[in-house]
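Left out: one protein chain. Kept in place: all the others.
First chain written, first letter: the chains are A, B and C, and each begins at residue 1.
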Amino acid sequence: MRVIVIGSGIAGASAAYHLARRGAEVVVVDADRTGAATAAGAGIISPWATRDELHYPFAAAAASYYPELVAELGEHTAEETSYAVVGALVASADEAVLRAAHERVEARAATRPAAGEVALLDPAQARELFPPLAPELAAVHISGGARVDGRRIRASMLDAARARGAELRSGHAELDGDGVRVSGESIAADAVVVAAGAWSGELVAALGVRIDIAPQRGQISHLGVADIAGIAGTPTARWPVVSPVSSHYLLAFPDARVVVGATRETGAGFDHRVTAAGQAEVLEQALAVAPGLRDATLLETRVGFRPASADGQPVLGPLRDHPHVVLASGFGSGGLTLAPYAGSLVADLALGEPVSFDLTPFRPDRFGDG
Amino acid sequence: MRVIVIGSGIAGASAAYHLARRGAEVVVVDADRTGAATAAGAGIISPWATRDELHYPFAAAAASYYPELVAELGEHTAEETSYAVVGALVASADEAVLRAAHERVEARAATRPAAGEVALLDPAQARELFPPLAPELAAVHISGGARVDGRRIRASMLDAARARGAELRSGHAELDGDGVRVSGESIAADAVVVAAGAWSGELVAALGVRIDIAPQRGQISHLGVADIAGIAGTPTARWPVVSPVSSHYLLAFPDARVVVGATRETGAGFDHRVTAAGQAEVLEQALAVAPGLRDATLLETRVGFRPASADGQPVLGPLRDHPHVVLASGFGSGGLTLAPYAGSLVADLALGEPVSFDLTPFRPDRFGDG
Amino acid sequence: MRVIVIGSGIAGASAAYHLARRGAEVVVVDADRTGAATAAGAGIISPWATRDELHYPFAAAAASYYPELVAELGEHTAEETSYAVVGALVASADEAVLRAAHERVEARAATRPAAGEVALLDPAQARELFPPLAPELAAVHISGGARVDGRRIRASMLDAARARGAELRSGHAELDGDGVRVSGESIAADAVVVAAGAWSGELVAALGVRIDIAPQRGQISHLGVADIAGIAGTPTARWPVVSPVSSHYLLAFPDARVVVGATRETGAGFDHRVTAAGQAEVLEQALAVAPGLRDATLLETRVGFRPASADGQPVLGPLRDHPHVVLASGFGSGGLTLAPYAGSLVADLALGEPVSFDLTPFRPDRFGDG
Partner (left out) sequence: MRVIVIGSGIAGASAAYHLARRGAEVVVVDADRTGAATAAGAGIISPWATRDELHYPFAAAAASYYPELVAELGEHTAEETSYAVVGALVASADEAVLRAAHERVEARAATRPAAGEVALLDPAQARELFPPLAPELAAVHISGGARVDGRRIRASMLDAARARGAELRSGHAELDGDGVRVSGESIAADAVVVAAGAWSGELVAALGVRIDIAPQRGQISHLGVADIAGIAGTPTARWPVVSPVSSHYLLAFPDARVVVGATRETGAGFDHRVTAAGQAEVLEQALAVAPGLRDATLLETRVGFRPASADGQPVLGPLRDHPHVVLASGFGSGGLTLAPYAGSLVADLALGEPVSFDLTPFRPDRFGDG
């Protein structure tokens, strides 16, 4: 059975890996678009504190899947996944907010062992774990919180897919009856996975199908906290991820780098720019939570286009009138958490196998003609 | 007569040009330091609104000298100076502040024709001249306000100096008895001009002389307002410079670029980094004054070290115990306004000619042993 | 009369300027494509030595038009054109080649005063003008040879067009019956000028018209010869342009920059990369002609896609079946020489006015259905 995967971001890479592992003949095609969300994103894997009950179940299942996936990848590739369980801080100056969060996470951790241990930390304890934190912020600590670098987890899944025979091709793909046209050449396929991120809507439009997926721009900055030539005097590799109450977050990487983000801008289309207001917002939010980063170096700011669906939910499943075309998109800002798991489910769908999670809310045809 | 000029920033370039023009044999030496203030700076030439009575006279004389200098340079070099009289807006939402500024500038313009016409503009009139301006800001308009690009005015003065025989050399210079050692080689000289910016104190320390000049870091951002591929739909070349009441300012260049700045950071030494707090400050201040720039592109942020003296005044004149060594430094954030004029005076000093401005307050020995 | 110009490279900018100057209502639309040839190109205006008799007449007319255009632009814009007559060297170690070139240029200069004076230089004389030249190369010197920076001449023409009322818009344009669709919006027009460079073929394909224009990739490097901090010890502003017998060339700019290029790569499509072989070719050719540049700094390498037609000639004129659509493309590597003049002729065509040069050989319909 031959499956073509359009897009090699985290969703496409996961689908390709799971398909190849289950024995399918896989061809991955990528147009190398500027602004691919996976390359810009830096990910917090810690869904247990969310107040969004609608999103929680799928996110929790996806977070639980990560350790299993990472262990399995280690058998297929030498590429590191970058996934690291460093703990998460949900920080706030409002005791009531924290108590509620604590209760919420504890209840969920009872059935989701991936969340690990949950504890309330006073500001001093919180700063011990994440030194730049504002002195007035206390935190809920979730020991199972993890981080992942989008580029690396993608690369490790693609390398593992390649090791299992997947072919990787560069080129613009177009849906075309039973198959895909890549740079002029037609390739037949038994199934096609559309994992083209914010460009997924454009792709299926060629079949006359309308899916409400639009680019949501994210601007995300990398701050350097090196003490000597690229190395920090404190081990940033062990700093927990930090998610305040707002949608902004902070996470550290081993190379003395703290990633802070991100804007959520709709209506800007594929306008790939760092803007004055976007950069200001990212820095202001980060410094409000972690004033200890005031003197950090602004190393770079990345721009990515998240695939945002009209109702904020993923878009997963076959097209009603073209059942061999399976969508894997619409993850919004949750792609790095959701897509590896979603890719495994979509692989099952494309192979006609039963799927272990109820994907009904994510059906493409909820937008009318998907 | 041979004069060595140490430093080829705007002060050294001006001294070299004026010396060469007056017939001296000139050697310019530059160590190409990272963070040279001239390369980072973008300059507003509009001193007439300042409330700083101490600085005003020298700044006014320097601003008056610019048109003369620029005309003269045109005879020696084809390099454009970038100097352009585009008018200046002193913007404020406080009517009393503006009325006071208006009176101050009008009184000064009476004796300084370079200031041009002075007028009070209402917010609508102000925005017509500078479209991104906040709608609540009125302004004093000074028609003689000008802008200059530090790199270009420097290049044109150096090219003109070269055309008059000046020799340009790269290398680390050290003061050494009667002359200068450059990368190991001793060069004798009748006079030495030290125009080494924030590094000037280090240089004279080799003679046992202490001059209180320290680096003041400035972070300055360039925003792009292009409509099609590098070109703005409105003629930014004609936008006036804008100086609010704070030390932050905005000025536009023809290539759809608006320069906004700048931080004034002391105590950071020669730490050449864009910092999280510095970038945030520059953007916040700019967007408060000109919210129309919210969607502008953040193109780049430059870092420069201004030479700041202990009392905030320039340091101009011979060293007491080494009278053949003449200082031209200490301009702080005013270098692009002051240094071209100061360079001409220092050239007179080095040649033993009378000087047309009283430099007593700027004597190096006011710091004790200069 | 309203004319829409698609593309704001040097051809579109020239068409827009000439149209606006003659009173048309002009809208310029640009999609800001990566790899626009004008932004990458650095131009030698010196067609008088070519052995290509087919290209010569149009190139000669275009070179003669430049001084007139530049003078005129000075009345409409303060933007400098960057056009500078610095002389040209046709360099060779083969005396017979040089004598033939000398005769050819002298004969042509008799009827083309823009060529200026023509002289044979021995190697020492040639190196005096262009110091890095190989010591074995003699040269024909053509005093009227000129250089132009693609970005700047474009910007000055667009600014002049804007000053005469042209509107500049960003967006993807599509030909659409009587007008143009820009980012979804239809704009009616009396005429449309297609000046979309290497993308021109794609644009007219929407009308069912096939024009054989394909991208020809050029890689071009900028070398720095600064002595002190961005300034050269010798006045590079006065160095002549150098064109050896091959298609590679060298030209210097005032800011201590020497531009060397360029590859001519067909079949690479719109693949916007600096390649190992391309970079090696550009440097080897440059160092063979000018070994004095061995120690120059490699500052940057630009990549551009020249619009190359199937027969190597420009494509100028109305489409046979859509006479309101006028093409201005196909300039290959000659765009910076040819396009300003071509733009003026195309403006005449679009306005229905007589054209002063016989454009028959450049008709779009020579490709079959143009």
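Keep in mind that, in the parts below, a contact is a pair of C-beta atoms (placed from the backbone, for glycine too) under 8 Å apart; a residue touches a chain by one contact, two chains touch by 3 or more.
On a predicted model such as this, the values are computed, not experimentally measured, just so you know.
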Could you tell me which displayed chains border the chain that was left out of the figure? A, C
Considering the complete complex, of C:301, C:329 or C:344, the missing chain is touched by C:301
Looking beyond the chains shown, say which of A:100, A:168 or A:355 touches the absent one. A:168
In the complete complex, which positions of subunit C touch the hidden chain? 221, 223, 273-277, 279-280, 283-284, 286-287, 293-298, 301
Hidden partner sits against subunit A at residues 8, 28-30, 32, 36, 39, 78-80, 84, 151, 155, 158-159, 162-163, 167-170, 227-233, 235, 237, 254-255
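Basically, only the chains that are shown with their structure count from here on.
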Any chance you could name the chains that touch subunit B and subunit C both? none
Taking each chain's centre as the mean of its CA atoms, how far is subunit B from subunit C in angstrom? 37
Intercentroid distance (Cα basis), subunit B paired with subunit A, Å: 47
Cα centroid separation between subunit A and subunit C, in whole Å? 45
Residues of subunit C that touch two or more other chains: which are they? none
